[in-house]
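Step one of this worksheet: look at the structure below.
One chain of protein is taken out of this complex; the other chains stay put.
Right, chain A next:
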Amino acid sequence: MTFSHSKSTVGVTQSMANRVLRLLIVCQVLYSTIAFGSVLDIDKEEEEFSEELLLKPLPDRKVKKFRVKEMELSFTQGRWRYEQWGGFDPISSNNAKPPGVELWAVFDVPQSQVDASWKNLTHALSGLFCASINFLESSTTYSAPEWAFRPDLGNLRYGTLPREAVCTENLTPWLKLLPCRDKAGLSALMDRPSIYRGFYHSQRLHLTLTGSSSEEVDSGIVLEQTLTVVLQPSSWRTGKSYVDKAHSQPSWSISSIFGRKVGGKCVLAKSSNVYLQFEKGLVGELKNLQKENANPETNKLASKVFLSNLSFDLSVNPDKVFEEVDNFHRKSTSILYEFSVEKYNDSHPLDLGLAWKIPVFWSCQQAPLHASRFLMGSGNERGAIAIYLRSTELSEGLKKSDIVDQSCELRVNVFQVVPWYIKVYYHTLQVFVNQQSRAVADIIEKIHVSPSKDKTSPGVMELILKLPCGLESAAINLEFDKGFLHIDEYPPDANQGFDIPAAVISYPDFHVSMHFSEDGSLDKSPMFSKFQEKSLVLSYTEILLVPLTTPDFSMPYNVITITCTVFALYFGSLLNVLQKRVGEEERFLKSNAGRKTGRLSQLVSKFSTKLRGKPREPQPSTAVSSSFVSFKLILKILLVAGIAICWQYYFG
């Protein structure tokens, strides 16, 4: 497979008085061809605009009502491919999300009220976004990570719904939060068919309270909306021959990707820009190409020459070009082209396009380790979860650079939530480094486990792994038993299996940030401030699908009746055996017979008394016995009546 893609980021920022709304639309355009080898080319197109607008009242009120300090909600479909689309840049570590719905929130309330606030928040969001976020209300679905997910956040709650289907009904309320909705500005690009046709799309809503710990009503709120899309180019969709395109870079334009053009900015927006980013790897590759093709003198020219070179053509000339200030002592740095939307209008829309002249191949920047997770074992009784970390070029680079000092180590945070019906045995934790089993205490620096409680809370595992730098691979292995649920707890398609939410792998020693310095005015731009924020490098692993055994759903009545029959058999037969009196029965029969023939009965009684050696009792007359019986009967009736009266008296 040959993949190539370009990213375009569309951002809206609104700052009014003390509220800020920021929209960031990140589009990664992916072109795929079937061939041998795996090659990537990325150009990012980022677009950012800030708009003056009235913040929609709903999230605002919500923040105040539930005392949310920080919150992030994302709806995602598809899986971010860290190997192909990059894992070590602000976009992937901030915007790549696990499939389904992910929600985390930090509350500014006392510890005891956090859960109640969380429940209310999930219900409010569920109504707002037409999604089943309210399922996160149940304590079995959310957890309270302490340090491995995001450090030092206090009253954090984290919940995911891996199986939530994300579609336009979630996008529409999300767009409603924008001042111009999808009618004008960059959001007009949101052509639903082209977005949902892509490989990956994720809409994200990040809300931060800027007035830290102030209880005032007008504390600042920053609302940041991001849409990340990885799209297929339209040329591939039309079904051209893949073979001849195998090695040529796909050329693209906004209209070919989205099917629409940008027709001017939203009136309410403060600024509205489209950015195109050439990643470090691509820039380095292009420089190499230039070196090969041109003589050394031209190569010495400034990077601005770069934009009209031999390898590609931009259909629109950029307004500004920025070069990244190196932050990780690398040779090449990324380049950002800015296109201002303000110049364009409906009659003269912006249709940015990029055409490659020669084939270029490069690979994206990777996170220190590539994380994947898988299930082991077969059958529906037990299994094991394994998290496998594989070194990438970055960690290999680390190995080389730090070969001098031996104490080099790579720290990895692992945060994993497992639903209660996956009963994890934490004592079976095994660590393998370079395929060799290692003592858990050597590798794990810190561990926090809160084991799952049946039908109450999920199991949470937080780990800090301290891995040696020169490692090739590391694996964590945990065994589990599969639980058995009540028939009501199974979803309608029980045989499909259950999802284990994605684990979060982060690298506390690595932070990504991009500093672009071309002129000082940049600092004001929200897009750049977003880039400059130090963000943790984190990646999500795959969601696991665990099949659980199912009972027979059509059986409840049969099971109830059969089990109760067995109980009746037990009770009835045992009682029958206990009260059966063979000898007495015989005597009773005999005495009955004796009553009919008086002599015989007397003889028998005589005989029996002789046998017993007791003085013979006189045979009670029938009259006496009958009166005795009737007396007993009356006693019984009286007893029952007394009980009934008492019952009436006390409970009636």
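To be clear about the criterion, a contact is a pair of C-beta atoms (placed from the backbone, for glycine too) under 8 Å apart; a residue touches a chain by one contact, two chains touch by 3 or more; residues count from 1.
By definition in this document, contacts and distances are computed from a predicted model.
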UniProt protein name of the chain not shown, from "GPI transamidase subunit PIG-U", "Histidine-containing phosphotransfer protein", "Eukaryotic translation initiation factor 3 subunit G" or "Maspardin": "GPI transamidase subunit PIG-U"
Selected from A:A131, A:L207 or A:L485 as touching the chain missing from the view: A:L485
Chain not shown: contacting residue from A:S315, A:T549, A:S591 or A:S630: A:T549
Touching residue (missing chain; options A:K423, A:R438, A:H515 or A:R587): A:K423
Which residue of A:T168, A:S372 or A:S450 touches the chain not shown here: A:S450
Contact footprint on chain A, counting only the chain that is left out: 139, 378-382, 420, 423, 425-427, 447, 449-456, 459, 481, 483-488, 549-552, 555-556, 559-560, 562-563, 566-567, 569-571, 573-575, 577-580, 582-583, 611-614
